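Removed from the display is one protein chain of the complex; every other protein chain stays in position.
This part shows chain A:
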């Protein structure tokens, strides 16, 4: 709070006038620094609508430091003139004076003085006129009084050039009464306190208004990762549709379950070193359901179950090779095989987990990503059923064009029948990546900003909740 005395005086001044007062005028009439008045205006403004203060700016000529000295003591040349007695003064003596050098040449050009160079004892200076008129000082005195009108533009510029005058911008307030003007001010409280609540003093107090334009303080909290938020929503959708979650916590898989059981031939490009991560340790899987393995071998190499097969030499060595699974369908195969070993009941399965590809990496491809997979096994399922369930699934996602980011189909009889599933059971399935819809949802272009250690944590902090349908 500014000095209460000044505030009250200011309010009284404003009360007396009809329109308003200028802060500069008030300052000069009170004989205080302008900043004191400005402080008073600011503190009154903080109280609400007591006064209204309008910022004004104007240009004004002011004396420089040198100009002020001249206005007080006379111009350098006048001071030189008055320093010279009638008997003259040695030039070296004159030059010792502070104004000597500048004043000497000006006084010379004004022809107020002369130099006798031949004088014995060195050059000596004498007055040439009896009386002088110090016009420079008089002009500066006019400026000091604020009476600029008597000076011509040319004269002003001349003085400015001599660095005696400068033009400055002056800011002041035009202060008038506000809507709730009063000459008495009460101090406003910043916040409600327990004491005020206890003693009821809040009823009498005025409170400073809040600035609702400012942001609040960010809460101190943790955040879930956006990809995992989307995963939660996909899990939710599957659960709402009655799908049971598959145990996909086995990243290491044998080629047998990852490829052979799915009727993927052993020379298929996906089984190439360029596409799949193979293991050197443990290099081989050592345990398979033996009779099932024989049926898989037969359907690949000779056919059967209505199929001609691929007619090639199927090798157990190839099937034994351990890999990082390239799709979660390896787990679906294990689950369907398990299902076939019991009395068949229809199932709906889903999983969302990591899969691995030894691919060339770019802005949208990483060596590992999350695969979302849905599987339905029942008697007599049709392609129409597949289309229908896909439609329901993608409707829940809210974006129909997401169909394009996935794959779907009916598992082949060469895969299902060797497992021992009944012949009239069909299995439909579809899959998509979790990363792609997440990047679309959260507007992320580079997958590295989302997944892996190069994640942008600020993005994680800032990401909204995930409602897929909106």
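As a working rule, contacts are C-beta pairs under 8 Å (C-beta built on N, C-alpha and C of every residue); 3 or more make two chains touch, one makes a residue touch a chain; residues count from 1.
Please note the rule applied: contacts and distances are computed from a predicted model.
Here one chain is missing from view; checked against "Serine/threonine-protein phosphatase 2A 55 kDa regulatory subunit B", "AP complex subunit sigma", "Thioredoxin-like fold domain-containing protein" or "Phenylalanine--tRNA ligase beta subunit", UniProt names that protein "Phenylalanine--tRNA ligase beta subunit".
Contact with the chain that does not appear here is found for just one residue of A:280, A:342 or A:445, A:280. When the full complex is taken into account, the listed residue touching the unshown chain is A:242, out of A:5, A:121 or A:242. Here one chain is not drawn; of A:68, A:83 or A:307, the residue touching it is A:307. Residue A:381 is the one among A:37, A:63, A:381 or A:439 that touches the chain missing from this view.
Although one chain is not displayed, its contacts with chain A can still be listed: residues 220-225, 227-228, 232, 235, 238-239, 241-254, 267, 269, 272-273, 277-288, 303, 306-312, 322, 324, 346-348, 354, 356, 358, 360, 366-368, 376, 378, 380-385, 387-389, 391-392, 410, 412-414, 426, 428, 451-458, 460-461.
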